[in-house]
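== subunit A ==
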Amino acid sequence: MLKIKQISSGYGESQIIFDIHMQIDQGTIVSLVGSNAAGKTTLINTISGLIKAWSGTVEFLGEDITALSPAARVDRGLIQTPEGRRLFPDLTIKENLLMGSYSKVVRAKRQENLDYVYHLFPKLLERTSQLAGSLSGGEQQMCAVARSLMACPKLLILDEPSLGLAPILIVKVFEIIEDIKKKGVTILLVEQNVQKALCLADKAYVLESGRITLEGTGQALLKNDQLQKAYLGI
Partner candidate 1 sequence: MLIQLLISGIMLGGVYALTSIGLSLIFGVSKIVNFAHGDFVVVGMYITYSVYQATGLSPYLSWIVVIPCSVFLGYLVFLLLKRTIGVQEVNQIFITLGLSMVIQNVILMVFKSDYRTIRTIFKNNIKIGDIFLTREGLLAFLIAIVITVVFLWFLNKTDTGRAMKAVSQDRSAAHLMGVRVGGIDLLVFCLGIVFAGIAGSLLITMFAAYPTSGGVYNLLAWVTVVMGGLGNVVGALFAAFLIGIIEIVSGYYLGADMRQVVYYVFFVIILILRPQGLFSGIKFINRKVKTNEAH
Partner candidate 2 sequence: MKHINIKKLLLWIGFFILLLILGTKVGNNYYLDFLITIFFMASMASAWNLVGGYAGLISIGHVAFLGLGAYTSSILFLKLGVSPLFGIFLGGGMAMLLAFLLGILTIRLRGPFFTLSTIAIAEILLLLATRFVDLTGGSQGLDIPYKPSVFNFVFKSYYVYYVIYLVLLAVIISVVTYINHSKTGCYLKAIREDETAASSLGVSILKYKMTALLISAFFTGVGGSIYAQYLLFIDPHSVFSVGFSTKVAALSIIGGLGTVLGPIVGAFLLTPIEMLLRSQLGGTYQGLYLLLYGVIMILVILIIPRGIVGTLTEVVKNKRKKDADRTK
């Protein structure tokens, strides 16, 4: 579904990621793990088009999208839930959700999607006219995921969905991710909660200093010594 070939990119003059190859198959969950500053967010922002790739190609559903704008990628069903939620704090929950279905391609299904996410997260319906900035961290995360679902994602990129959440909520987030997968959405999961991310993943990549150093099935990586080394430097 998504094929990344030899992608390099970065900010300004400094290169952050180097020659990345990645492949995500339809209907799977792929995890991308790696320590802080390894380049995970840079990589997915390059996939989403927020950062221009310096070289290499991104192919989505058989189409080369390397040169497309972020908006055009959203139209094609490539949706990112950014790190730190990034809700629009001074818009209400409902307005945030409506922004999720801004793309003209999905506006027709807006009401249907709205019913669906309210069904999935009844709490959001209760607080529908509350400002997003006033929600707790967990509620914000629900709202951010719901907002992405409003866009009928074909590929959903989740950047650190468990960051800053209480353990109970983290469990809930991962349940939701599995639910979304069951609905047929392909998922690219970026996580620092390595254990959870790998358990869930059909396939995983480990990113270190801007390069992919390990890849394999989630279960295989869980048993890998090198992974522990990468994280704790033992």
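Criterion applied: all candidates are chains of the complex that A comes from, given by their letters.
Methods note: contacts are C-beta pairs under 8 Å (C-beta built on N, C-alpha and C of every residue); 3 or more make two chains touch, one makes a residue touch a chain; residues count from 1.
Quick caveat, the model's predicted, so the values are computed rather than measured.
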{"item": "Pick from 1 or 2, the complex member that touches subunit A", "value": "1"}
{"item": "Footprint of candidate 1 on subunit A - complex, ascending", "value": "48-50, 69-71, 74-75, 79-80, 82, 86-91, 95, 98-100, 102-103, 107, 131, 147, 151"}
